[in-house]
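Removed: one protein chain of the complex. Kept in place: all other protein chains.
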Amino acid sequence: MRPCLVGIGGAGGNILKQFLQSQDVNLIGHQFGEHLAYGEVKGLWLESATQDTQRQDYYGSLAQGQYPPYLICHGNVGDSSDTRKYVSETYGFDLKAPGFDRRAEYLKGIFEVFEFDSKLKDICLKEFKSDENPLSGYMWRVGVRPFTIISIGKSSKRTGDRADSVLESGSGNISSISSLSRGLIKVPKIRGGNGSSSSKLCDSILFVASLGGGTGTGFINPITSYVRTEEPIFPIFALGILTEKGTDKRQAKEGQRDLGAVIAMYDLLTKKSGKGIDGLILVDNEILLQRFEGNYSSMDACIYSALKPLLDLRNYPGDQLQDDSPAIRRVFWEVDESNDNDKEKNGAQERSDGAKENLLPPILVPCYHTQPDYAGDEPELVEGALGKPGSIFPLGEDGRLFPCDPTKADRALVFTRGFFSTKGIKDAVQKRTGLPNNKIMVYRKLGDSKTEDMLILLRNPYGGAPGEHERQGTLEWRLYDIISESIKYIENNEKNILGFQSYKEPTKDKLRAYFYGENCLRDELYNCLDRLEKGERPVFLRPLSIFEDGGLVPVASASCKQETDVMGSAGLRDLVKEELKEILRSEDCKRRIKEILQS
Amino acid sequence: MRQVVLILILILFINTLPVHGDIDIPVDVGGGSSSGGGHRQIDFDRIFQALQEGKAQKPQKFEEMKKLLYIEPFTTKEYDKTLALSVDFKGNETLNRNQKFEVNAYLENPNPIEIRRALYLELDSLEPGEKTFRQVNTVPQIIQVNEYTETKDGRNYTYRAFPELTSFSNLKTVGPVILRLKATDGQYTWTSGNLTLNVINNPPMLSNLSIEATKPTRYNDPIDYVANLTDKDGDAVNVTLHVLDEQGKERGKESQIVLPGNGVSFLANQYGFFSKEDSGKNFTYYYSFGDGINVSNTTIQDGPRLRKSTSIWVDSPWVTPEDENQYWWQSYNFSINMKNQDPEETKVLVTLFTDTKAHPWKIAASQEVMLSQEAKSVYFNVKPFDVLDANQSFRFKFTYSEYDQHQKDFTEVDRDKPINAKLVKYETVSVPGVGNVLAILLVALGLSIFVERRFYR
Partner (left out) sequence: MNLLGYEISETYLLVGLVILLLLGRIFHLMYLRMIESIVRKTADSDFDFKDLMKSLHISQGSNFNLIMIFSWSLFFVAVAFLYFLTPDIFPQWNYFKFPQVASWEGGFAVMGMAVLIPGLFVSLFVPRAYSYYLIHRILKEKVILIPALLLASISCSINLGTIYPATDPFLWNLGYVMVFAALALMIAPIFVGFLEEWRK
């Protein structure tokens, strides 16, 4: 596959930098041809904080035709934009706000209002000649689409040409389009309908963002949703780096970041097929932090190395197309034929009335290992990637980049670089995971001469057994942790969440309802904990919105029965809590507790 | 051959004649047979039998034999004194002295071979202005009795050629020439009829008279009197040049034998027609020419007009290169000291030539200088060489339009030190040096960019 890597936010930009390292010779900033990254991928950094783009010199402005480029998400919105003014005055959102203080709900809200506010759409139409979300549209049309094969045939000749000229202009460091290369003989390349070169454009998108950070967490979902309005089957994947524990450098607490991560994950994983991403690859920064002792550059490099087998274009002879993006996408969505008794739902969402709905995107956990080419064979590599059998903790000692139990995966996509036989790989993976051969997909790439490596993407390596949330090293355990922290944060930080000064009252009401109202996020998160405890999957089921039907209507809900059911368990929980609070507050209870302690 | 046959027949005949005393001579052979085995006599019957058999069986051979044996009965014949003798001439009867011809004698002798006698033959000619015939062939030709060819009608003839007379190139006059033959056998003498040939002469022609000399002409310049000579007869012509002074008096003449087709050329220097005292004088000339028969003169022609000469003095021809390296691209300063030996000032054209293997005697520069009695240096600061002259030795010479003290109009010098072999005149670190490197780089880079864009993307 040849994805267009879109790094969103600070972490996304840093990781993207690794992927976009030039494989070419550095001619002191001058590039005679296209910038060459590993796997011939293309990249774009989306950032909302302008000051962050000024503080670096690796990325250049896409608007100025530099490559690798960055794009300010709200670059098309002028300071005196009517749209901006309306959104600000109506909702208290600033379209030109940076990352925003780790508030995922803020950015979520910004994008949602364009879905439901008809007046806002009118203003957009007047100002931007389109009633669509100007931010998403801008990022897609100007930023991302020109690098993809979708741009061929689209009426975006200017942007298509811009992508060509952008790609040829710079190297790792910013440089403007050289007049030398411009003045040279221009030979026509293999071109598509509107003149863009199809052979070098990307066949998929891979968003790279931190979950729990700022911009990345907030933008990844809206962009994806927007792209899907135009391209329902174009492969779109996401690589989410779950924020580490503790307080980050910007003093954002773990709970707040976990909430941001959860909201992002929630929104990504509840979009049904054709409406959102095709798969979420999760990486736990906590594992990397421990492995590399806080060296973020090394951590970024590790992620890059782990994905190289996926991006390597040197397939075995005859296997050139086996791992092109549509094929990978198809495998990501592949489900088993199952009957009603089969509890393996393969990500299928099921309503409580038993009816099955569309599939939901899978979670993929990357497990990576590399060794010198003389060090061993397939079982060694598999063990290095997945860890020894029966051992999933402590983390960081094997190749799993997110806590999980490999034996729980329902699919394994194995990407190797080296000279291995398919049978050898399958046997080794089967032995470790217990998966049958037909659920192990092997994609072999020709190796280099010194090392060999293996990337195993475990699909949905969780569920199937209750109580796994308590077993350290499982995916359930990690998700349980961040969801719990999120709930705690929600419950203990109402003022922080709702008290942001720019929010208008209607917005606050909406947020209140979103977080604390009926069928709210908090309640849904409690349900997620339940599912994790029971070993059910998928974990995230019901899509949630802050705004709907004109922007100021309460949160849409599922069927009443489900609502009742959901309400039931959550409401009961609340009641019990209140009761317990009352009991504990009472003098009688205090006295009894004192007696127990003294005895 | 016929004589042999006759002898055999005679022998045969003699053997067949009855011989007195033809008796059998018995030979004592010890038994004495009378069958003839011991008889030494020719058996005529056997011969006769053979003849008869031959006649019957080989009639053709027999007839031939008859011919052979047949002897014309003759009696002693009287010697026939008639002899047909005539001159056989091949060529034009009207001819010039150089034209070739053939003279043959034709004879017919009526006498049979048996009584013929050898004949002695001579060719006589009577030349124009002569009164008596002279014998052309000093040794008479001898015709032997058997040196005749017989025709079918029985005439005996023969030819004799006279290689002593093939043309009249020795004649000093033209006119009729009479040829005749005389033959004698020692007893009789015969004379043929006369053959008269008309010998004529075409006079020579001299045309395109001119003088070839540089102008203005100095007295000791190569002055060549030239003309074209034609003579239809191809005679060698004696051409005499007569040089006349201003008064018309002949001051010299010279002669040459010239063959037609060749040009006439009299070099004045060769014959010393002019000296220094003749400077400034005008002369004329004419030719007289004859082929031995006809003599003619041309009209008097003008020339040469000798210009006044000045005698100059030259000294110290020298060359100073720009530096001791003596590179081909450098300037060289050639100089020569000159002055006029005569009191007045005179203008002299001085030309510099350089000579190398690659460029033999190439003109380098030329200038006119005014010379007085005071000596001055004449300079030529030039770049006379090109790259082909590198590593070669060179000579140079000054030529001048007047004669110097050695009566020469040039001074030549050999330079012992050769021109430097270095070909490239610039240094590496110089504009051309660096420019070359840059040019190569830029072209290579440009082509590489083109190839990369065209074939590697």
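Chains here go by letter, A and B, matching the order in which they are written, and residues are numbered from 1 within each.
The working rule: contacts are C-beta pairs under 8 Å (C-beta built on N, C-alpha and C of every residue); 3 or more make two chains touch, one makes a residue touch a chain.
Computed from a prediction, not measured in an experiment: that's the story for all the values here.
Listed by residue number, the positions of subunit B touching the unshown chain are 328-329, 386-388, 390-391, 421-428, 432-433, 435-437, 439-441, 443-445, 447-449, 451-452, 455-457.
If you put the missing chain back, the residues of subunit A touching it would be 22-27, 30-34, 36, 40, 171, 313-320, 373-374, 419-422, 444, 446, 448-450.
Following the convention adopted for this analysis, only the chains that are shown with their structure count from here on.
Chain contact summary for the complex, subunit B toward subunit A: residues 446, 449-450, 452-454, 457. For subunit A in complex with subunit B, the touching residues are 32-34, 184-187, 189.
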